[in-house]
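Every protein chain except one is present and positioned as in the full complex.
After this line comes subunit A, so read on.
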Amino acid sequence: MSTQATTPDRLTKAVMNLPRRDARDKLQGRTRYTVDDTDAGLLHAAFRRAEIASGRILRIDTIAARAMPGVKAIATAEDAPGLHGIGIADHPLFADEVVRYHGEPLAVVAATTLDQARAAAAAIEVEIEPLPACLTMEQSLAADAPLIHPDWQSYEILKDGAARGGNVAWEATVVRGDTDAAFARDDVTIVEGTYQVGRQSHVPFEPRAVVADYEDGRFHIRTSTQVPWTVRHVTAKVLGVAESRVRVTVPAVGGGFGLKFDCSLEPFAAILARKTGRRVSLVNSRREEQMTCLSRENADILIRSAVTADGRILGREATVLMDCGAYGGEQVFLTTMTAHTLGGNYRLESVRLSSRAVYTNTPPNGAFRACNGVYNTFALERHTDEICAAIGMDPMEFRRRNVVGDGDLGATGQVFEGDVLRPMLDLALTKHGPHDGRTHTDDGRLYGRATTVGTWFIFVGPSAATVNLNADGSATLVTSGVEIGSGTMVQSLPQIVAANLGLHPDDVIVKTADTDASGRDLGVGGGRTTVSIGAASEAACEEVRQKLLRVAAQMLQTSEEQLVLKDGRVEIVGRPGSGTSIQTVIAQAEADIGPISGSGAFTAPGIPAMPGCAAGHFIDAIDIPVFAVHDCELAVDPDTGAVEILSYRVVQDVGRALNPRAVHSQIQGGVTQGIGYALHEDITINAQGAFDQAGFSDYRIPTALDTLPIDFHLYEGAPSCGPLGTKGAGEVPILNVGATIACALARATGQAANQLPLTAPRVMALMDGAGPDLRFPHISRRWSDNTIAFRD
């Protein structure tokens, strides 16, 4: 478009360390999150949850509970007939006929006070006959395992093309090239490794929370969510009403990290609002939040590689079992992402991958910052170090030779554009120096250092934006974005709009999501907000610019091409002060054509994959790859197994950093979350199918003493279809933290650090030669046995 400012010009204007406009209120305790809606007149709701992992519901009697003081309504399965899910509709709102996990909602009560609601919930009479439970994937995949969803064949399929069956909720496979031939060659070394990770809990400081109302025959849901349109869709689906009857608005969100990338409490509160005609608040207690957390899933992984003496990977086969818990949820989608992480990083001449979401009688899992990328990268990088040990090659040299670059194929046959990882590795090597041969710290602890690479993606997808130009010369950006803490809504988006319209970002008002006002959007997550909403916003600005310049050209007796928007004015190119204020043009426009607004939309067209090599996938390839190089030095106390991180250094592919200071915040925070994942955030599931960790006292998130200043370099200029060349920067910092710490710890101890988290007792056991049993009887060494689609 001829009138559009050039990219370098817009980029220059857009890049700045804009401070957050929401900081002051947050620091003064004035920000009202969903949990802060404590107004008088609100009803409070509480769940009655199952306390058994698997059982048949014989009786739920609410009569006595209904008669208790303050009780206004009770809802059960009969109030929500619909099933929802991702890929398959397998999830009822309430346990219906059977209980599939400890903590599953049986009923929800609305009462005048929270204490009354809890008392009534406890008074509901429940009779459940215990059924055999599968608490591990090994149990679920046993030949005689009970089916967690006996009716799986009758479920509505929301996405075609996947193999399913038994306790396998979803299977995604990749077959590219002939791995059998590669493994059969006599000039290859075959390296096999098994890896296991536990769950990670997000622990957002604001738990999942909602206030629902029923207004003019429609539901109004105010909620702490990352995905207003998903909440709208799922609420309508499970309640059996038209989606247009649900409105979702979102106040400031007190942390998400992916936990709030799914509909959760909203439909329950909506039902109670309709039943009572009152506003209903439903907030998870911290115990509920922990015990039913849609965690980063636990996983069991087998990788086998056929590698030549000079380090070429001729063949790779892998099976990844992802525990989805009692319902498929996000793991169904995430099976796709195994291809782009295990099949990422390195050139593979042939590859076969099986990625399976496996039902267990445990709480359902969900999305968590970089999702399965985090543990697939851990498994892949440990495996890579095992390959290097087996063929006697320096790990850095192996990585430099093999990382994907311009023209190389991804797992599903997509062709990567640009050399990114190799220059990033070289930069890291130059900046951080080569690994010396140090084995101990000065105080006698075991020393290890590792450098790893990671490949992840920006989850693009559809976004819409409207920009209204106001008479005072300010602009209002209307999107379905929400501010979860990462700063997108208060930093990158106003910076983008301001750069496009020649305004200061303070003159850009950013409206937070209201599904009655803003267009459809996939949600805030997957590193997509700056990219997708940013691109839609740029498109909306372009329409505004064109209208504005058309009017201004008439006023200033020149052509549109001769005009630029700058500092709140429309100026003739090369003649500062010759033009007029933007307010004057807006006033003229109101007289000529009416108020100026523009709408914009974005979606990535989708990168093609090699036909026929991927099955059960939600995306064929990754539209915007994003890469990271991490380097860690650590010390292990040989007497206690305690690990101290001595240095942590990141080179991150950001495309373009619009607000470098804010990106640094994401790196510092993301790496710290990764340190918790790698070392001490541990969830164990007991014989009742419940988590042993119910709160802050036993689920240990990092304190100030558990982290350190993270050194960082923002690598710019890699190709991206994002606006101004941006990529999302908030998700990827956590990607290879578990990998880097495990690889460094393996070098420090000389042991296979192939299980996360590496708690001090586990590290002691490793050093004592009593590491975990990772033989995985439920994963066959014959790859096709681990599939439905290719099994003989």
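Going forward, a contact is a pair of C-beta atoms (placed from the backbone, for glycine too) under 8 Å apart; a residue touches a chain by one contact, two chains touch by 3 or more; residues count from 1.
Criterion: contacts and distances are computed from a predicted model.
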Omitted chain (choose from "Purine hydroxylase delta subunit apoprotein", "Electron transfer flavoprotein subunit beta", "ABC-2 type transport system permease protein" or "Cytochrome o ubiquinol oxidase subunit IV") - UniProt protein name: "Purine hydroxylase delta subunit apoprotein"
Candidates A:V211, A:V671 or A:A690 - the one touching the absent chain: A:V671
Residue among A:L427, A:A601, A:L708 or A:A765 that touches the chain left out of view: A:L708
Touch list for subunit A against the chain that is not drawn: 17, 19-20, 22-24, 26-33, 35-36, 38-39, 202-206, 252-257, 285-286, 484-487, 661-662, 664-665, 668-673, 695-697, 701-705, 707-710
